[in-house]
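Missing here: one protein chain of the complex. Every other protein chain is in place.
Now for subunit A:
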């Protein structure tokens, strides 16, 4: 089913490993002597080139885009303007282009700006492929050419391109070189949108877009692949736009065709999709999210079945569908949730069951760490000025005072404050405040804390160093985020990232009356 990934996987296999025999793989621990790369390695894999019909049927829903691309690339050895392929994530841009090249059987150089994470990696990767250089133990996994600056890259690239094109032309003349079509080389830059986040992106992007004009080599074609449109690539003085090719998201029909591929029991799966695909598509039409989300649901769907080969018809089908119906809505909520900092932990907890009365948390955390989490939560939510009234030694929060305050405020002001809280999110606090609150809530005699009492007996200093260690480990586990330093005080400020639900649950597990200490506007 992993249609999106498969071409890349095969490509990598064909480029790197499939050229060595199975025997060689067995002795992988010793040095492998890969045969030197040839021009043949610049085309897609060793499989037979696809016919146009196979190409269309292998990529459902991409007929128009394939047509457009093949037409723009044109007949063998015809020059091409730079092409800019864009469209949302996981809708088959990369695989379509690679398969189109497999169909055309023309030499190309593919490099993704995701794996080549900076300019130097990108440049060297392209040059390596063009110079048929393989990183190996013998050359100490070094690149063919050292190249960091754009100026050097242009010179080296021109040299390499001319070399490759010349040898391709010689090959064509020999007529034995029928394995490669044409003497043009295409450079494919995938995930171009990531370049925007590189340092010096303001010079690299216009440079890449202008590369075709700078090179002035007619035998090279440039193809950019990006998940965001051209108008998001700002630059000071702009650039001449390449020819755009837009990949719209898959339609529901296309998604169905893709999901149906490689299913052992197509009829059963199709019945399943009838029920499930629509509600899921209302939330997302991204293939990667859908395929990940649907597989556990399909397992649930199959649970009542003894025989997976069964063909659901009539009564049988209705029964199955009825079984699944109640699971869909929760499944959407469960599967398509985002793991952010605050929900990360919740997810772990939810596993234990659907019931809401979970008191215990499923992850292990020491008692003092739990208190720290609560202290951090309080420090983030409560205004610092009210700390004294909440935690002063005369005991307990000043309930009356709080009530009077809230009654004083008009309703509008309250709403405005609430809005502000929504906008600002949890506040920041210095370490000292966290430790002070921690001291207060652990030493509060009102609440007998059996576990803590043991710690209390220990020496104060050792406790403090231990606590500081715990703070830093909570930071690295993302319960507390460490922010920039305060411009006035100059000390590092922290911020609690957990949600209120989680804080309440942690408090519950400690039998700590959190709500009593929480400032409500």
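A few comments on the model shown:
In this section, a residue touches a chain if its C-beta (ideal position, glycine included) is under 8 Å from a C-beta of that chain, and two chains touch if they have at least 3 such contacts; residues count from 1.
Going forward, contacts and distances are computed from a predicted model.
The listed choices are "Ribonuclease H2 subunit C", "K Homology domain-containing protein", "Ribosomal protein S7 domain-containing protein" or "Origin of replication complex subunit 4"; the UniProt protein name belonging to the chain that is not shown reads "Origin of replication complex subunit 4". Listed residues A:281, A:365 or A:477: the one in touch with the omitted chain is A:281. Among A:56, A:89 or A:475, the one in contact with the hidden chain is A:89. Hidden from this view is one chain, which touches subunit A at 68, 71-72, 74-75, 77-81, 86, 88-89, 149-151, 154, 203, 206-207, 210, 213-214, 218, 227-232, 237-241, 243-246, 248-249, 279, 281-286, 289, 329, 332-333, 336-338, 340-343, 419, 422-426, 481, 483-484, 495, 497.
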